[in-house]
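Only one protein chain is missing from this complex, and each of the others stays in its spot.
Each chain carries a letter (A, B and C) given by its place in the written order, and its residues are counted from 1.
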Amino acid sequence: MTSAARTKASPGVSVAMTGSGGSGVMTAGNMLLEAAALAGCYGLMSRTSGPQIRGGEAAALIRLAGEPIEGHDDRFDLVISIDWLNLERFAAEIPLDSKSIAIGDPGQGEPPAAMLGPVTRRLALPMKALAKKIPGGRANMIALGYVGSLIGLPEDALAEAVRRTLGAEGDRLTASLAGIEAGRLAAAGVDCPHRLAPRRSDGAKRWLITGNEAAGYGALKGGVRFVAAYPITPATEMLEWMSPALSGLGGVLVQAEDELASINMVIGASYGGTPALTATSGPGFALMTESLGLAVAAEVPIVVVDVMRSGPSTGIPTKSEQADLNIALYGVHGDAPHVVVAPNSVADCLTTTHWAVHLAESMQVPVVVLSDQSMGQTRMLIDAPRDKDFIGERAVAAANGQDYKRYALTPSGVSPMAIPGTPSLMYTADGLEHSERGTPSSQARDHLAQLDKRERKLRSADFGLHWAEIEGEGEIAVLTWGSCTGPVREAIARARTDGVAVKLVSLRLLSPSYPDRLAAALEGVKRVLVVEQTHSGQFYRYLRAEHALNAELRAMHRPGPLPMRPGDIHRELVEWSRP
Amino acid sequence: MTSAARTKASPGVSVAMTGSGGSGVMTAGNMLLEAAALAGCYGLMSRTSGPQIRGGEAAALIRLAGEPIEGHDDRFDLVISIDWLNLERFAAEIPLDSKSIAIGDPGQGEPPAAMLGPVTRRLALPMKALAKKIPGGRANMIALGYVGSLIGLPEDALAEAVRRTLGAEGDRLTASLAGIEAGRLAAAGVDCPHRLAPRRSDGAKRWLITGNEAAGYGALKGGVRFVAAYPITPATEMLEWMSPALSGLGGVLVQAEDELASINMVIGASYGGTPALTATSGPGFALMTESLGLAVAAEVPIVVVDVMRSGPSTGIPTKSEQADLNIALYGVHGDAPHVVVAPNSVADCLTTTHWAVHLAESMQVPVVVLSDQSMGQTRMLIDAPRDKDFIGERAVAAANGQDYKRYALTPSGVSPMAIPGTPSLMYTADGLEHSERGTPSSQARDHLAQLDKRERKLRSADFGLHWAEIEGEGEIAVLTWGSCTGPVREAIARARTDGVAVKLVSLRLLSPSYPDRLAAALEGVKRVLVVEQTHSGQFYRYLRAEHALNAELRAMHRPGPLPMRPGDIHRELVEWSRP
Amino acid sequence: MNAPVATLPAAKDFKSDTKPVWCPGCGDYGVLTSLARALADLGFRREEVAIVSGIGCSSRMPAYTNCYGFHGVHGRALAVATGLKVSRPDLTVIAAGGDGDGYSIGGNHFLHACRRNVDLTYIVMDNHVYGMTKGQSSPTTEPDWDNALTPGGTGLRPFQPLVIALASGANFVARAFSGDIIGTADIIAKAVKSRGFSFVEILSPCVTFRPEQRDWKELARPSPVAPTDDPARAARRIMTDDGFNIGVLYAGDRKPYQPEIGRARRSLQDLAEEFAR
Partner (left out) sequence: MNAPVATLPAAKDFKSDTKPVWCPGCGDYGVLTSLARALADLGFRREEVAIVSGIGCSSRMPAYTNCYGFHGVHGRALAVATGLKVSRPDLTVIAAGGDGDGYSIGGNHFLHACRRNVDLTYIVMDNHVYGMTKGQSSPTTEPDWDNALTPGGTGLRPFQPLVIALASGANFVARAFSGDIIGTADIIAKAVKSRGFSFVEILSPCVTFRPEQRDWKELARPSPVAPTDDPARAARRIMTDDGFNIGVLYAGDRKPYQPEIGRARRSLQDLAEEFAR
């Protein structure tokens, strides 16, 4: 396996645009992504920045391709720096190699040697100087025109992207259009091996969306009309997108005083009959687990989205990790069966959050959605989502002249729920152990009956096909979840070009465990590589605890903040498949 | 295996004294226990009561024996009821059989048939009438004298117990002494097969203590001098015992406004150099996990005692269960290695909480102690504890003219901690990921280095012999923890009389897992019965997740509120050992 | 319980058949009776009312009424009530609980509920003690009250719920005494009728852990002055009275927080437009 082969298998072009505070690389990056959309490409962009709250160095990390892609590549083809200030901070996030091209402004000093070490080809682009010639001109637009041109984006797509961002007229538009034109001219004649080959022109619609927005939209589609939350990185944008959207739909978002309040507001709204959700990240989630247990015991459906960041404690708020798996699965005191699901891509944030609402409502149980910073904050071009028939129907009690038992011991475990306002079904929802009627009880038989009932709801449910993503066949499988799925899929594709057949199993349903289904999915598989972004191997332990897997297991786990790279997974697969 | 054989193997006499509000059964029960102590016996007493806050029906559940015992038997030999009001509530808690004797006051109506069904022998004792004859006499003292006499407690031990409780003189004393005398006379000539055979008269000291008091004492022995807490059943008595004790020792207990405050006060005190502890139960523990993660990340030693009760949510506050295992092990967001230990008896609450302080201080890590309601609130006669040399030494930094690195990457993972007030070592403790100096960092290398360091502290520690209790040999072993250990030990003893050899392994150290030690302890064991008091089998899952056990595993788990009974475990063992 | 209700329910119909766990003589019995009476007087049907609580003796209230009830976790009643009322403005929502639940662990929600001014009624049965956990100091306990957890007392200045409620923006503030069934029913009724956040502090003796509170019946008396709509004046009055002036002490007219609910101006399809490329 040579590095050339790896590169060959890896679709598209990866570009990093960097610069210090106010250099406008994010704007340029977003325009590049918009232009790629107009040109019929797929693509994604994530952002990274230094520790400054505002105005520090920043980088737009972009990957564009003719086919759908789901994560970053192992390396970058192009890095363009409006200035090189503090860029070494991003060295680990922007891996470069001998095939990478570094573009800098000769007027802005020397690039950091350590970072650009392996790069053999450097291009000089006097961005500041070129911008100065344009009234109101800015270096980022020069960079945009230059890069767009190098990678083969059509001139009009770039111009249209600028127009869509800045509006149809105005000085800024004029200056920006002049800027990209100057950049394009500067690129003329520069030969670049990293070029896009747009494949698609079938006219099918695509969406440009972040995982946070997708999760918000999915929740609304599922019927959520009440949200209470407290801001926290990286969940805030989900809430900020939902707030006006909800009020448009006749719902509401309440900013709570803290997470203890937000989850309890959500429980109150759901008790009242309104599908309800809160979103947070690790520290806020930790504050919610007492009341998550209340929702379990009182059987109030709610959805809690945890957009994970690097932990423990405050950790690295702006970076991704999957290490809230443990607390999501096991972080509730007492035996408290609840549902944990995880989207496996930006697009899937929509579907899986929609599904989560459906599960919560139909089982009257809290559902935790484990998204993460990398999905949440990556803006991606995806195929317009198809409709899924998750219909979140709550079993609602109707007055029938009989004594109402809120917590009746039904075969499915789900008991019809009375909505306040309904005559003759008045009951008290309770976090104390209770009888079928809901009266507090400390009797062993009531405790056992209600524990059994609450477990039965989950064990007897049919989660349909959405419980996992299963692709391909092979004696080796990769078992993974969440945002690791994209890089795993890419690694598997590369392995295929090496002649190694690998099956992909990515779990969306993490709790309850679904041992029969997983065993069936792994039928015939001899070796399973378990891939996750944690330090301690939380997913691996979870698999051992909940499943009796017959295959040989190997754990591949590493913490954030760096994304999982397809190349590393590929290497592991190829090595392991050697006889 | 006949039921007679089971009964034979079961030491001592079990007595339930019951009555409705204000009947004084608790006082009588405590005196019975004191009398047993004076007579050189071992014994224990737990309490149960109806849902009323005060004044409802209640029962004192007592077991006395000539040898050390650690929990209740499967059944009761004697039940004495001052009145039968609402007694059916306790039917499941006071199992009776054909050998049981029921003693009631003929003037107080009929006993509940369902409960006394199997009982063939009933005795009538006109407690109220006898008491009436004594000025200030009370029925509970008649009951005490009667029962004490039936089971063979010496007259003077009973009288002395009353004296120790009520003081050397006074009307109440006179009436009480007259009462027990009347009871004793009434018992004269009544033949009772359930009699005590005090074995011990070696003069060795014993203690009469609850698990909550023992844990409090152990903590003080370990050096704890600061406690902050918020009341919660069943942890409150630990705090109420500690409060005056601490102030006597020059420490302090602060009543916090909530559990968020209490754990953070404890972190503040420990940061300042004072070994510190908080105690709570499930709901309060759930509120602490965010800050538990802070203590992990900032490396501040603290001890958190969770006196578990039945969950989930508010659950059954007055009853025991082991179902906070999951949240204690896994309830912290991010990868947050910390220590979880569990005492396995009332006596061990002392030693293990002492050990917990030692571990916290020497590793600069939060330690969770999982006690439970049944240990915490059982009052027991134990051998006076021997001294253990757990010396909780914190590695303290001294100014040495070098740049101080609070989070230096040492081989053990433990870095000397500067105590505020020390010149030239000023640093900022941080829950953000940080460099060795403690400066916030989002660099992958710092994150990995600190995650490794924090894990290394636990993985490289030597936990000595205290990590587990290992007794006996056999091809079958029972693997258990916490308050299940007593009943398991008794079940194993019974199995031994059946010729079945069973090894006992009870884990005190639950996290970090200690796989090599456990594997060594189970060397040669073919079958392992996993015993725990949870509904979902949390301990069983934990074992599968963290250990590669070669033996065949069988899970025996049941929820609270009823205690684990030795008979059930014994039955399981004997069945499983059949070829 | 399931017969169709032709006529409006009487006070007794607002009580459930669940036997309270309360000690004989506990002040909370009186509050239950007053609450039932107030609801009947206001002409509610039982299903129109939801009673939400936390944990404590007093927080057992919901199950003893025949309305919709929610018995949640310790300290969070106001958050649950807020979510319920904001999403279901058609319901009458009453939060009820104790001084520990409301002023200690729930203090932050108290502050912010007053400020938020959702149209709720909040009833606190203040007995200056944690009853349920068997007698520890609460925020309103006297500094020198001896108890096992803080021997000799906490030494802390008691929390002043009415002053804090006013300072944080509660729109209706009253003090009641559980021994006065009719007066308390009247105050609760006024609180429920008042729009916005209404706070009713009820002195409700804990006869078990604070038997001396039986004397409250000698001390409680109607407030000598009429309610004011000036929060500063109300605050001054409360700070200078002896804690036993009973009645409505402040009634304002601040607009409640109630976002419009249930009227969609856009569709999911409209929202999708912004993503389409």
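The rule we apply is simple: a contact is a pair of C-beta atoms (placed from the backbone, for glycine too) under 8 Å apart; a residue touches a chain by one contact, two chains touch by 3 or more.
Bear in mind that the values here come from a model prediction, so they are computed numbers and not experimental data.
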Task: Touched by the hidden chain, restricted to displayed chains - done: A, B, C
TODO: Touching the absent chain in the whole complex: find that residue among B:Thr274, B:Thr410 or B:Gln443.
DONE: B:Thr274
Open item on the list: With the missing chain put back, one of C:Ala11, C:Ala167 or C:Leu219 would touch it. Which one?
Closed with: C:Ala167
Task: Contact residue for the chain not shown (choose from A:Ile53, A:Ala113, A:Ala168 or A:Ala204) - done: A:Ile53
Open item on the list: With the missing chain put back, one of B:Thr428, B:Ser460, B:Thr497 or B:Asn550 would touch it. Which one?
Closed with: B:Thr428
Open item on the list: Need a quick check: the contact residues on chain B for the chain that isn't drawn.
Closed with: 34, 37-38, 205-209, 213, 217, 220-221, 225-226, 228, 245, 247-252, 254, 256-258, 260-274, 276, 290-291, 294, 298, 381, 384, 399, 401-404, 418, 420-432, 438-440
TODO: Name every residue on chain A in touch with the hidden partner chain.
DONE: 51-56, 230-233, 236, 239-240, 243-244, 247, 253, 255, 257-259, 283, 313-314
Task: Positions on chain C contacted by the hidden chain, ascending - done: 104-108, 111-112, 115-117, 139, 155-157, 159-160, 163-164, 167-169, 232, 235-236, 239, 254, 257
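One rule holds in what follows: only the chains that are shown with their structure count from here on.
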Open item on the list: Can you work out the whole-Å distance between the CA centroids of chain A and chain C?
Closed with: 42
- [ ] Give me the residues of chain A that touch two or more other chains.
- [x] 260, 290, 294, 298, 430-432, 440
TODO: Would you please write down the residue numbers of chain C that are in contact with two or more other chains?
DONE: 21, 73, 75
